[in-house]
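Of the protein chains in this complex, all but one are displayed in their positions.
When the chains are written out, they are named A and B in that same order, and each has its own residue count from 1.
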Amino acid sequence: MINLKDLTTLSIIGFLVISLLILFIGSQSLIAFFLTLLELLILAYSINIITGLTGYVDFGHAVFYGIGAYTTAFLIVNINTTSVTPYLFSLIGGLVAAFFALLIGAPVLRLKGAYFAIATLSVSEAVKVIVSNISALGGSYGIPLARYVSYDVVSAYLAMWLTLLFTIVLAIWISNSKFGYGLRAIKEDEIAANVMGINTSLYKLMAYVLSALVAGVVGGISGILYVYVSTEYFKVDISVKMLVSMMLGGQGTILGPLIGAILYYVIQYTLVTSYPFLHLLIFGTILIIIVLFIPEGLVGIIKRRFKQLKLR
Amino acid sequence: MILEAKGIIKRFGGIVALNKVDVSVAEDEILGIIGPNGSGKTTFFNVISGVYKPDEGSVIFMGKNITGRPPHIIAKMGIARTFQVVRPFPSMTVRENILIGAYFSGKHKSSSYIDILVDKILKLTELSSKADLPAKALNLPEKRRLEIARALALEPKLLLLDETLAGLTPAEIDHALEMIKKAKSEMGLTIIIVEHIMRAIMKISDRIIVFSNGIKIAEGTPSQVASDIKVIEAYLGKPIQGEG
Partner (left out) sequence: MVIDIVFLQTLVNGLLQGSIYGLVALGLTLIWGVMRVINLAHGEFIILGAYTAFWMFTLYSLQPLISLLIGIPLGFLIGIVIYVGLVKRVVNGPELSSLLVFFGLSMILQNLMLTYWTADVRGLPILYASINIGSITIVGDRLMASVIAIILSTFLLILLKYTYFGRSIRAVVQDTDAAMLMGVNVNYIYAMSMSIGIILTFLGGILIALTTPFTPYQGGIYTLYSFLIVVLGGLGNPLGSLFGGLLIGIIESYTATYWSSGISPAVAFLLLLLVLIIKPEGIFSRRR
């Protein structure tokens, strides 16, 4: 009898293997399809750390994605190296995003629930407006990278895949560690967790910083992939996309972001090709359905099915 | 003295919830705290456990000054508490709830030690059969026991029990008192217990303190306190003219 843990392990290994193979045997369009999917997956796992596990709903997570992208682009433009792969800069992008999370995390994480969501949204939007007013960062036009980097799907794909691998390993490690336990307790009841010996302020901040690190790195990779970085990277659409993907799959689980992002991406892909101007409507409807009817996401439904099967 | 609270003052806006409160707790004793609603009992617990920072006064625990230190540090130093309205981690199993305390007690113990500890606590609080159920599936008396079990997992020196017996039947109350005494002797605890149920607290306490309007109005053995006129007035109001 298969259980949830086995299903999770199987799905993850299966997906990682398949997605790697796609690079070698897939068609151009299939590779492009998976490339965007990989990006969404990493972002879903990223927000899972602060929102899914810790329970702090981050409405402005795209800010880290954008900071990673801008840092990487800025470095590429200003540091002339042909010997080093530009993807190294995306790692620095991740570190800068993490640092930013460290700075704003302390005050912002003191807010609870809805106020935290509004605050993170405000941060994200404020940064977007501020960046578009800084000429050194390209102002409202952004930073084109065509002169410095060539469009290379293969290396971008590998970079994404490796980042996803690292992110999943990180998710598994957190899940089984004392740290992960603490985060779950914080999500369930923060005051009780505090009184039980958990340093809630520190743990929350660590979760925030880690999630920012991941988002920043993938932002950098995307910047290189698309050969262009602009304030579009800060758009609330991106924040919502990863949030909804994670929630759809199942918050705080390891399988959740995987199936949530895949399902979300497939829905968006098929519907947007048929109805190109309705993607906001789709996001919105899915979000409402999830919140009202399936708050634990698909994994929650799967768990319930397993329980039913077990009782028989 | 395992705990000495001196001159504690805690204000909320215009209200003085605790007004120059002095409380000392001897090691190994069970100290009961009683008083009408709003007299400051839970506020006192919140100050001791670090949930509130007192405006004035100091709290010394085992020789160390813990005044205003954050809750998780105080927990690691050896003070554990339960909440008046139970706060289990609802989606986590009973075992996982108890594990939290064991993991975060700040004492570096091996995983086998922790397993043994958790099993011992499960047995002590009679929750072994429910160990793998989610906490939200428990009924009230079981949730109360889980509150205590969780606190015990911290292996504390001082246990604060905040109205653990509310809502229990008389039989359940006696049962709970036995359990508390057993836990105390098996784990070497000092206990401060806040309660409304008179016969329970009179039965279990070595010493009792009475709060009213944020000040200590009486202190002594259960029988001393029971006959103290101030205490009776605090609970029942001044006697009607011509009587009492």
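Assume a contact is a pair of C-beta atoms (placed from the backbone, for glycine too) under 8 Å apart; a residue touches a chain by one contact, two chains touch by 3 or more.
This structure is a prediction, so every number in the text was calculated from the model and none was measured.
**Student:** So which of the visible chains would the left-out chain be touching?
**Tutor:** A
**Student:** Return the single residue from A:A119, A:I143 or A:V229 that touches the missing chain.
**Tutor:** A:A119
**Student:** Would you mind spotting which of A:L30, A:L103, A:V154 or A:L278 touches the chain that isn't drawn?
**Tutor:** Considering the complete complex, A:L278 is the one touching the chain left out.
**Student:** Can you say which of A:V169, A:I288 or A:I301 touches the chain missing from this structure?
**Tutor:** If we include the chain that is not displayed, A:I288 is the one touching it.
**Student:** Tell me where the left-out chain touches subunit A, residue by residue.
**Tutor:** These residues of subunit A touch the chain that is not shown: 57, 59, 107-108, 110-111, 113-115, 117-119, 122-123, 125-126, 129-130, 132-133, 236, 240, 277-281, 283-288, 291-292, 295.
In the analysis below, only the chains that are shown with their structure count from here on.
**Student:** Measure off the straight-line distance from the CA centroid of subunit A to the CA centroid of subunit B, and report it in whole Å.
**Tutor:** 43
**Student:** List the residues on subunit A that touch subunit B in their complex, please.
**Tutor:** 178, 181-182, 184-185, 188-189, 191-201
**Student:** Would you tell me which residues of subunit B are touching subunit A in their complex?
**Tutor:** Residues of subunit B touching subunit A: 49-51, 70-72, 75-76, 80-81, 83, 87-92, 96, 99-101, 103-106, 150, 154.
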